[in-house]
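The structure follows.
Only a single protein chain was left out; the remaining protein chains are all shown in position.
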Amino acid sequence: MFEVTEKPLSVAEAVSAVSKRTCGALATFTGVVREFSRGKQVSYLEYEAYPEMAIAKMRQIEQEIRDKWEIEQILIHHRIGHLEIGEASVVIAVSAPHRRQALEACAYAIERLKQIVPVWKKEVSSDGSFWIGMGS
Amino acid sequence: MFEVTEKPLSVAEAVSAVSKRTCGALATFTGVVREFSRGKQVSYLEYEAYPEMAIAKMRQIEQEIRDKWEIEQILIHHRIGHLEIGEASVVIAVSAPHRRQALEACAYAIERLKQIVPVWKKEVSSDGSFWIGMGS
Amino acid sequence: MQVQVKLFAAARDIVGQGEVSLQLTEGSTVGDLMEHFFTRYPQLKAMAGSLLLAVNREFAERTVKLQEGDEVGVIPPVSGGGHV
Partner (left out) sequence: MQVQVKLFAAARDIVGQGEVSLQLTEGSTVGDLMEHFFTRYPQLKAMAGSLLLAVNREFAERTVKLQEGDEVGVIPPVSGGGHV
């Protein structure tokens, strides 16, 4: 359920991967490359990861979530490499018996991902390129 | 962006409907028919709506959300008619510039939907059938 | 005056139809309309405390006065979504 991949991400596949007959609720979050950042027109992004540690930290996030909420399944897929505007950089999907568990766990997962999962992006615009830092 | 329909719902279509180049974040919520409810094995559900009022109340929810958060687009599709276990009864998708807006607006939408959108479900199990009430 | 009443879910099951056209005296309220149903359908009266009413697709108190052509919705406790 955890991947760091150069392939395009699919919310539909994420949803179907976490679906179970015991789930009443399914929440997803998708991070998308925006056209504008800090007032600048973005041409594209380059994502890079420390893949083995990224997967280890995604597992840690799952464990933290299971300690807090009753969920069924969680999936986190992060894309790396060259991303165009409008493409998904990260997809998170959580299934749970009830809606609050799914929604709260999904929101928690993206917050923690920003904090502890080693993935970087280089923003390429007409001004040049910049590595973008934590919490952005 | 608001529908009450007998056709199967698609999270993928919902995601693509709310996507915009100015969005960095996209959150979805899907309600799914569960196999068990209150300890009983469910055979299937029948959903019924007051469609015109349901759409009006979905519009009201959009307005409430736009008063609270900066979002781009919101979609709410509710299915009615005969639903089997594992099928989606409701799909909500919200796109926004930033993640908290999308996630908070999505969670708010499903809470409000439960409160004010006139949709009912009849749970059919081996024990008979029951109309299920508010907040369930 | 004539009003259109729409009944849903358990309320429709009790009344046996989802749509009823009713002739009311001028000045009748939503509450007066409901008394008409409660008299005929004791089972509906049993759930009176939890019924919501709508006039022209907006939730309305029982004190609201009805007008010619109004659409009144009889709304048992709402439940959208899955078992969530």
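Per-chain residue numbering starts at 1, and chain names A, B and C are given in the order in which the chains are listed.
Operating definition for what follows: a contact is a pair of C-beta atoms (placed from the backbone, for glycine too) under 8 Å apart; a residue touches a chain by one contact, two chains touch by 3 or more.
Everything numeric here is computed off the predicted structure, so don't read it as measured data.
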item	value
Hidden partner chain, touching residue among B:Ala25, B:Ala105 or B:Val119	B:Ala25
Among B:Arg34, B:Lys57 or B:Arg99, residue touching the chain not depicted	B:Arg99
Residues in chain A touching the chain absent from view	31-34, 37, 42, 48-50, 52-53, 56, 78, 88-90, 110, 113-122, 131-136
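What we mean here is this: only the chains that are shown with their structure count from here on.
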item	value
Innermost chain, taking as reference the mean of every protein Cα atom displayed	B
Approximate Å spacing (C-alpha centroids) for the pair chain A, chain C	47
Whole-Å gap between the CA centroids of chain A and chain B	23
Numbers and ranges of chain B residues touching at least 2 other chains	31-34, 110
Junction residues of chain C - those touching two or more other chains	81-84
